[in-house]
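The full complex has more chains than appear here; those shown keep their coordinates.
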Amino acid sequence: MSRPVTLFTGQWADLPLEEVCRLASDWGYDGLELACWGDHFDVQRALTDDTYLPSLRATDERHRGILPDRIWGDGEPEGVRRRAAEEIKDTARAAAALGVDTVVGFTGSSIWHTVAMFPPVPPEMIERGFADFAERWNPILDVFDEVGVRYAHEVHPSEIAYDYWTTQRALEAIGHRPAFGLNFDPSHFVWQDLDPVGFLYDFRDRIYHVDCKESVKQLNGRNGRLGSHLPWGDPRRGWDFVSTGHGNVPWEACFRMLNSIGYEGPISVEWEDAGMDRLVDAPAALALVRELTRIEPPAASFDAAFRQSS
Amino acid sequence: MSRPVTLFTGQWADLPLEEVCRLASDWGYDGLELACWGDHFDVQRALTDDTYLPSLRATDERHRGILPDRIWGDGEPEGVRRRAAEEIKDTARAAAALGVDTVVGFTGSSIWHTVAMFPPVPPEMIERGFADFAERWNPILDVFDEVGVRYAHEVHPSEIAYDYWTTQRALEAIGHRPAFGLNFDPSHFVWQDLDPVGFLYDFRDRIYHVDCKESVKQLNGRNGRLGSHLPWGDPRRGWDFVSTGHGNVPWEACFRMLNSIGYEGPISVEWEDAGMDRLVDAPAALALVRELTRIEPPAASFDAAFRQSS
Amino acid sequence: MSRPVTLFTGQWADLPLEEVCRLASDWGYDGLELACWGDHFDVQRALTDDTYLPSLRATDERHRGILPDRIWGDGEPEGVRRRAAEEIKDTARAAAALGVDTVVGFTGSSIWHTVAMFPPVPPEMIERGFADFAERWNPILDVFDEVGVRYAHEVHPSEIAYDYWTTQRALEAIGHRPAFGLNFDPSHFVWQDLDPVGFLYDFRDRIYHVDCKESVKQLNGRNGRLGSHLPWGDPRRGWDFVSTGHGNVPWEACFRMLNSIGYEGPISVEWEDAGMDRLVDAPAALALVRELTRIEPPAASFDAAFRQSS
């Protein structure tokens, strides 16, 4: 399918947007998936957004690094959350103003920290977590509906929907309202041993955006699933992000399924690989995606020939 | 090995032969494996054939679609079978007239429908099935011997020989007569979990032709081995045909084994992939096969150097 | 769960029912799943049934072996089918009369023989197959509804629903009417590589009966999935039936899932193993099932203790 292939600018936020544009264009990308860091997209200037992490339960210095001062303010968590929610509403408005129909982001989660299940987690605590998600996001999604833009949540550990069943439950929590869909990024499926192809099929009416990001398993009995608090690129990690095509995502099967479910949006390369230089391999990632987009169903089925020919 | 690479025309029967010739030639194929559908090869005009399905136990509307009217006649099964048998004999004669030494086809089977083993299948029923095969085919093979042409049966579910042990028993049923050999098409081995490399070795004196066709397994606990009556290209199938190089056939190991057993015939690309356009990927399939044919043993073994050099 | 464990009498039909009763009772079985062969259950005498194969597309000598003369009649297929349909209706009535709430059986299929997908199968042919199933079974199920009995179809190759997707489509074909449910027999899932545990979860409201039957995979690159027309017990088969507990069914996971979905019906041991004597191992099968039925959830969750204890 001759889909647009875009580059996510999050990993290039240290470069001026102008230079990222030039690089992506030289390499042959069809467009950009703009991040809201650096000078790449300023919601307030354009009447704008932040895609990331409005409702984290506990904010700490890590969030300060990714939030503009006007949202961080004094850092008091609930205040940050409220300011971030407003920012996302503005992002929907800015997107509409720019003619963009989909905003990609994270939801945050007030229950992610309970993932290890010890101390014992009362069922009501989980229920409250999904209710909190609905309470915080329904007003935001109302704005999205108002301006005719869709929100695509990236299924990702640390967020309210991070795997198959949490995605199902999150969609239920907001009554499957169409304003809320998914950004499919299979790199997070690899180490959780989730089947990305089946996921696409089962949530076929909620796939609003696709990120082409890759990861690899490096399990050997010592390296574990949880990363051991080791930095990206450390060979003792049980999994790591790698340049698209260097890992364990079954890309061809994913693209065939995207065809089957009729996805027609962009494919955005999100390039992360601590072991390679982005300038060396971002063009190679594009070439791979172009090759995959050559896979598209023909007008007529191949065994039509048998029937016509008698 | 600089083997000829040909294209099987069955999946192109909706195009005039002339156009298929032009396409294949432009792409660089060395020749064609002619199917007997459409205008590609008319046995009676050239004194000719049909390679497919002479002795199916139960004929129905599916067969009408692939048989010329002169064979279908009134559709009465035994009549169809007799006319088809005569057609195959003529095919041998036509092949000889054209200097072709191998005809590829199916055998049919009077016992295929018992494959699920329920209701219970008496052993004599199976014996009668293989005897029926021998009775129908020995007279045909006599003609092949007469004119010096070989018949290559494609090991394929629905036929008398569809896996390892049925191939062995079918060969026994006709006394291993040399007129009857095999067309190796590993795409049918993939979903039956048969080892195509070992098959080549064990039947090395009966490999008369090779089809380069590919399939892929798509098992996920829901998709089953038997296809669920779903059409080609449906992502819920447990396996599907795909363009050569996109599936689970261990091609390099197969080509190395073809070298080991001294196969010197053509490699015919049989292109089937419901998810791609044949015009897009048939040239790519050729490129892959050319790459594989670069694998051929050297004149001298590599460790000869050690011995010569002291 | 202290579920009743029963023995299916199909494989014991050569013995008088009285003797089978005595054996099963001595071994400790709680009851029998009566087959309709031999003297075990005569529908007409009790105003009765036949559980097997009313609508097979092509009937042949195999069916004669399993049908009483009054149904076989002159063997003309459509006549056999009509008489078998009437017999099943009577079976529902007989079951009701006896206070039995579930009848187990097969549906037959008019499209099973197309499973190999060659010659090419037009989509309408498949559609007609499922429509034919609905047309033949709706009137039968009306009788079941009338008398308050449920029909449990065994998902089984050769029948209309033989795997996950065909089960889904068959249920759709009859509008998911509650009279029609499933007999879960995982032995047929093993060689099709279907996940029996996920199947129980997804069809949890249609699991009406459970057969404890087992099979084993014997794949080695030569032995194939389709059985090679070899008899049960032949070591060259790619899979075979074996006594419960000797094969590849994940029984414990199945029983835990049966608990999770709240199945409360009987567990019926269907004993088939060509390599063992039924008198030797049927008691062992019972012991295994009893062991598995010890797995049942406690009244309170285990980490309740943590919360109570502070």
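Per-chain residue numbering starts at 1, and chain names A, B and C are given in the order in which the chains are listed.
In this section, contacts are C-beta pairs under 8 Å (C-beta built on N, C-alpha and C of every residue); 3 or more make two chains touch, one makes a residue touch a chain.
Note that the structure is predicted; figures quoted are calculated from it, not measured.
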Subunit count for the whole complex, all chains sharing one sequence, 3 displayed: 6
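We adopt the following convention: only the chains that are shown with their structure count from here on.
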For chain A placed onto chain C, the superposition rotation in degrees, Cα atoms, nearest 5: 180
Whole-Å separation of chain centres (CA-atom averages), chain A against chain C: 45
Length of the line joining the C-alpha centres of chain B and chain C, rounded to whole Å: 37
Shared-contact residues (touching 2 or more other chains) in chain C: 119-120, 122
Chain B residues touching chain A - in the complex, by the definition given at the top: 10-14, 37-38, 64-68, 218, 220, 222, 231-236, 241, 246, 271-278, 280-281
Chain B partner contacts - residues on chain C that touch it in the complex: 52-53, 58, 61-63, 65-66, 111-123, 125-126, 129, 156-158, 162-166, 169, 191-195, 198, 219, 221-232, 236, 238
Chain B contact footprint on chain A (complex, rising order): 195, 197-198, 201, 252-253, 256-257, 259-260, 294-298, 300-310
